[in-house]
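Heads up, one of the protein chains got dropped from this complex, but the rest are sitting where they should.
Take a look at chain A:
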Amino acid sequence: MRADPLHKEKPDRLYMVTGGRGGADEPSLDSVALIVAESEPSPEMQSEHAAVLRLCARPTAVVELSAELGLPVSAVRVLLADLLDTGAVTARHPAPSTVREGPQHDPDTLKQVLLALQRL
């Protein structure tokens, strides 16, 4: 798949999707923040905006949007910033304690899990 990107590549480049913004000056949106659509997609919308609204009919995380749309997270953040500005979507930020560095992320634990899995 990756060896032959020409067959799936689109002619419109990412900077056209984001209008040239890379998300550097957008307010940072957590990658697991849940996005909920507040309005219906309309035909004159950019197709990615419409797709976000359709996907966010129920709460969807930013990374999931990124995966579904096949767009990098920064690009999705830019698209979401547009939608947030117009009030078309709202974001529910996750409680920091459950997402940020918790005990689950302990590399030793993960290593043990890996070993256990390999020993199966």
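Just so we're on the same page, a residue touches a chain if its C-beta (ideal position, glycine included) is under 8 Å from a C-beta of that chain, and two chains touch if they have at least 3 such contacts; residues count from 1.
By definition in this document, contacts and distances are computed from a predicted model.
Undergrad: Tell me the UniProt protein name of the chain this structure doesn't show, selecting from "Energy-coupling factor ABC transporter permease", "Binding-protein-dependent transport systems inner membrane component", "tRNA 2-thiouridine synthesizing protein D" or "histidine kinase".
TA: Going by UniProt, the chain not displayed is called "histidine kinase".
Undergrad: Footprint of the hidden chain on chain A, which residues?
TA: The list for chain A reads 1-2, 5-24, 26, 28, 31-32, 43-44, 46-47, 51, 54-55, 60-61, 63-64, 66-75, 77, 104-105, 107, 109-120.
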